[in-house]
Structures are given as C-alpha cells and as structure tokens.
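The block underneath contains the structure these notes are about, expressed in structure tokens.
Complex shown without one protein chain; remaining protein chains in place.
The block that comes next holds chain A.
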Amino acid sequence: MFATKRLSKMQEHVPPGIAIVKCDNLEEWQMDIKILDQNPLYLDQTYRLKFTFSNKYPIEPPEVQFIQCPDSTGTPRTIPMHPHIYSNGIICLDLLGSAGWSPVQTVESVCMSLQSMLTANNRNERPPGDQEFIATNRRRIRDINFVYEDDNV
C-alpha cells in the first residue's frame, strides 16, 4: 500500500553511481551500483542488486541481494568480494534485517549504504563459512539471523 508513491519518486533523481535497471513492477527491482572511488577491489566494476518488496514495505525491509549476470546478457555482473557478502549474493548488513531497518530508508539510501560498505572495505575475502552457508541456506533472507561477527568492516 505504501509502495506505489514511494517507489515512483525514486525515478525522479538517482544518486551518482546508481542506476535503475528494472522497475516495472512493485515487487522486484534491479539496480546497478558502482563504487565511486579508486578502491582496487571494485575498480571499473558494476554490480547488480535485486530488491524484493513485500506489501508491507517500507514498514518491513525489502530483501536485497547481489545477483550475477552471465556474459551472454551483455551486462556481465559478478558478486563483489566482501567479508559480509556471501558468494551467492546474500548480504549481511544490519540495516537490511528487521532489527536494523527503519521505514525512512529507501532504495537510494540502501544502495548508498552498500556503496559505502564496499568503498570502506580492503579485504578480498568472503564471510567465514561461506561455502557451507551457500550450500545449506534455504531460508528467506529476512529470516536469517546473522551474527554480526565483526563490526569493524
């Protein structure tokens, strides 16, 4: 119910390094983000994010994850390396969980938080237990209770 006006406002102005890829319905959007500084881990790369909105958005957080696109799409996208991003694209970020979410967050603000999360990172690694997590996790993203193992990243 909230989503219509809110999501359509996004299209009026998009912050730097962020582009709307797909927004033709109010259930799923795709966004491309780039990192604007010279961090060598992400230099010249573009990453694809998928937002899934429930009908309670923005009271409830959207589900947000990175997705891969094969070369054949013409816009190849990989999952960025980061100690809080699993290799299946699932992101461990407090503001995306029910405990850290606030309904004044927007698609723009989430994209900007992810840009800054990447910008600030200098570790070329996946979270601990990455392979096991992606092999066994069947839960929906918002139901995962991440343990925030390291608040310094």
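The rule we apply is simple: a contact is a pair of C-beta atoms (placed from the backbone, for glycine too) under 8 Å apart; a residue touches a chain by one contact, two chains touch by 3 or more; residues count from 1.
Throughout what follows, contacts and distances are computed from a predicted model.
Student: Given that one chain of this complex has been left out, which of "NEDD8-activating enzyme E1 regulatory subunit", "Anaphase-promoting complex subunit 11", "RNA polymerase II transcription factor B subunit 2" or "Ribosome associated DnaJ chaperone Zuotin" is its protein name according to UniProt?
Tutor: "Anaphase-promoting complex subunit 11"
Student: Decide which residue listed in A:98, A:116 or A:131 touches the omitted chain of the complex.
Tutor: From the options A:98, A:116 or A:131, the contact with the absent chain belongs to A:98.
Student: By the contact definition given up top, give the residues of chain A that touch the hidden chain.
Tutor: Counting over the whole complex, chain A touches the hidden chain at residues 1-2, 4-6, 9, 58-60, 98-99, 101-104, 106.
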